[in-house]
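With one protein chain withheld, the remaining protein chains of the complex are depicted in position.
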Amino acid sequence: MRAYAFRRILQFIPTILIISVIMFVLLNLLPGNAALMAGDQRKAPDPRVVEQLKKEWGIDKPIHTRYFIYLKGLVQGDLGTSFLRREPVNKLVGERIWPTLRLSFAALFISVAIGIPLGFISALKRGSLIDTASMVAAVSGVSLPQFWLGLLMMYLFSVVLGWLPSSGYGNGNFVNLIMPAFTLGIGYTALLARATRAAVLEVLHKDYIRTARAKGLSEIMVNWRHVMRNTMVLVLTTAGLQFGALIGQTVIVEKLFSWPGLGSLLVDSIFQRDIPVTQGCILVMILVFLIVNLVVDLLYSVVDPRIEY
Amino acid sequence: MKNIGTLLLAAVTALLVTAGGASASSGGTFVFCAPYGGDLFSLDMHKTSRTQDYIVGLNINRSLYKWDADQSKPVLALATDVKISADRKVYTFSLRNNVKFHNGRTMTADDVIWSYNRIAQPETSSSAASYIANIEGADAVMTGKTKTISGLKKIDDFTLEMTLKHPVDIGYALCKVEAAIVPREAIEGREAEFSINPVGCGPFKFVKWVRGSEVILEKFDGYFEAGKPYIDKLVYKIMPEGAARDIAFRSGELDANIVGASQYPIYLRDPQIKDNMIEVAEMYTRLIGFNSEFKPFADLRVRKAINHAINAELIIRKLLKNKAVLATGFLPTSSPAYDTAMKGYEYNLTKAKALMKEAGYADGFTFECIATANKSWGVGIVEALIPFLKRINITIKPQQLEGAALGERCRTGKFDAFIWSNESGPDPLETLNRYRSTTPRSAGNYTAYANPKYDKALDMAATAKTPAEKLEWVKKANRILFEDAPFWFFNYNKAIIAYQPWVKGIKPVAIEMMLQDFTNVTIDDSSPRK
Partner (left out) sequence: MAFSKAALKGNSNLIIGAVLTVLVIGMAVFAPVLAPYHPVDDADLMVAEEPPSSDYLCGTDTQGRDVLSRVIYGSRISLSVGLVSQLINTLIGVILGVTAGYFGSWWDDLIMGLTNIMLSIPSMIFALAIMALLGPGLVNIYIALGLTNWSFTCRITRSQVLSAKRIEYIRAAEALGYGKWRIMFGQILPNVVGPILVMATLGIAYAILTEASLSFLGLGTQPPTPSWGGMLSNAREEFFTAPWISIFPGLAIFATVLGFNLLGDGLRDLLDPHKL
């Protein structure tokens, strides 16, 4: 298993390398540049300053030269220096990664805590009112535009009820985390509920469950041992695949709730054409995604000992 | 003599305030917002050029002058007195001798000189360079020929002599927070550190900057105005989303908020908020610029026809909810050179049609207008123009772009028309210089406006002997610009700050409403944060 993990980590390298090329070309082709965004655009721009900044940042050099400079840094683990903030990207990204991880894992936790039990109950009570209601809720959950839902929640819980702070990080207070995490997690909760339900139903109809039942194991034991294990494999698969989508959605949720994470930094930097920061954010997000997937794969063998690497 | 009087008065007031009940006015935490775009870039005022950063930096730093919101003009801040020579070129400042930096050191004339020299160095790439460009010898530093500005001379520790190239009112330039006076020892050799952990001589000192989230400042006990500031802690929440700010303000999380057009009518109806709003006509003019190289726009009659064809007042009333002041020309109502005789282009469809016919465009034409997503001077406004221009057979096509992409196209002239908000103050002459025929597009004359008469009027203003004469020439230039209509003159921003009932001291700052100086702001005991 260790060898497998090592091999997988080695595979990150070409992936990251190829993505870095794609992103570098894409981002460096964006119209406009950071020098124009450095100042208040309502003021008359100072062409002298614009040219000077371009030179300082090296964006007057041809693109391939710039890529090799970037790559050289990347190999040494250096993501470059922000144009506009004049700080190492490593530091900027480092400061933002924890809020994003916190948000993503909170969303993940909510999804698992709600989605999986909901799916279980639905499957066990198939065709019942609970089943229908939770499945309608689940499909609705994946059909709502996220920022709209966020606004609705803000209005309800902050303005009308006054229970939760409307936005911001609030020094990491737990109450500030609740609404963004729910907004981010709702679609995923719905997905998990549906996946769990399908997985449980499938397993319930497999022969060995029937056999177990015939052997006289109590209903609970049947559900618990066999169903749980087999379901977890399927759930893990969705979790791994969907985590990327979750990371992508942080862009919207963080913007809406003024959450100081990678997502909002990414959006800001892309609009400000602070290319090193954008690249840094994307690469780190992808790295997180790859690691999560690796962990998921390794967890397979923990959950289901029949799987070996 | 007068200055001693002012000082005494200030001291007495301070005493009275402290004696009159410290609990009523001093102390507490003020939570404000930083609404423009995302996170701050830098708190090194010489290096950043974003309003978002200035909002915070203003309360950490002080410059030689400061903007007085009540008089709407610059006044001395770090100096008690200035003597101006007869030719208005030599300024002799008597600096305050009790100004302390947050590191405890007393500010002297050397600090002023060092700060201005730093701004002028090419490697600083400071956007404040243009503010000190008028000091004799600044050019030589800006082009890298020398390291020190020859026009700055230290007489003694607290006396500074400044020689100018042209007789301008230098206060307009030096009141900017970009031209802050900073301590050399906090910067040299640790520039990067300084931008995230700044040291100034302002009323508040820097405590913490939580990236993307908030900046926390606290009262500086050594501030030179005795007894001030009143509040203990000042927090800026970084909140670019208007809807989120609205909610935070209404739930009492923010002590004050910049009001957007969509909130304005609601706040006006709200009995709790309506009396706690302060507004000002900001010195920003919203306009559509017509590219002089786009054939139909080369004809003055077409440009005038467009100005006549649009009911700007209706758009302001309905779409901007009256959160704007109808433009009657380029210079705004809050400008010292505002011309009350100017009435703006009247909404007159017949006239517009006649002008179009005269110009040979009775059948109209189509043009594209580039715009950002901004609510008050973006694509939404262009959409509202569609039915108006249709009546004179013009089809206007909105083309939404991001700020960076729009900036690029404006600078390179790749557009038919653009909509934007242009700075139109505080110094009227300086702001009009942007449209001289010698100003290239890349320096802000996006429409490539050129009229020798306009240039001449500005020249006359620059060399005028008396302030009154100067004002007349500036007004003349403003009228020429209006008559030539290189723009559709839309509005001047009405900037509004709404504050909680426990807040006192928010000022109508015409240069930029969010540049609130918190030296005199107080919060009373009904605040939840006191």
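Labels for the chains are A and B, by order of writing; each one numbers its residues from 1.
We take it that a residue touches a chain if its C-beta (ideal position, glycine included) is under 8 Å from a C-beta of that chain, and two chains touch if they have at least 3 such contacts.
Treat the numbers as computed from the prediction; the structure is a model and nothing was measured.
For the chain missing from the display, the contacting residue among A:Ile178, A:Ala198 or A:Val303 is A:Ala198, taking the whole complex into account.
Although one chain is not drawn, the whole complex shows that of B:Gly151, B:Pro167 or B:Gly380 it is B:Gly380 that touches it. Shown as candidates are B:Leu319, B:Ala448 or B:Leu471; the residue that touches the absent chain is B:Leu319. Panel shows chain A; residues 14-15, 18-19, 23, 26-27, 29-31, 139-140, 142-148, 151, 155, 159, 194, 198, 201-202, 205, 241, 244-245, 247-249, 251-252, 255-256, 266-267, 270-271, 278, 282, 285-286, 289-290, 293 of it touch the chain omitted from the view.
Although one chain is not displayed, its contacts with chain B can still be listed: residues 242-243, 246, 260-263, 265-266, 311, 314-315, 318-319, 372-373, 375, 379-380, 382-384, 386-387, 390, 398-402, 405.
What we mean here is this: only the chains that are shown with their structure count from here on.
Chain A and chain B have Cα centroids separated by 39 Å. On the chain A side of its complex with chain B, the touching residues are 30-34, 36-50, 52-53, 56, 84-87, 92, 95-96, 99, 151, 154-155, 158-159, 162, 165-169, 171, 255-261, 264-265, 267-268, 271-273.
Within the complex formed with chain A, the chain B residues making contact are 37-39, 41-42, 47, 49-51, 122, 125-127, 129-130, 142, 192, 195-196, 210-214, 237-241, 243-244, 247-248, 250-251, 253, 284, 401-409, 411, 420-423, 434, 439-440, 442-445.
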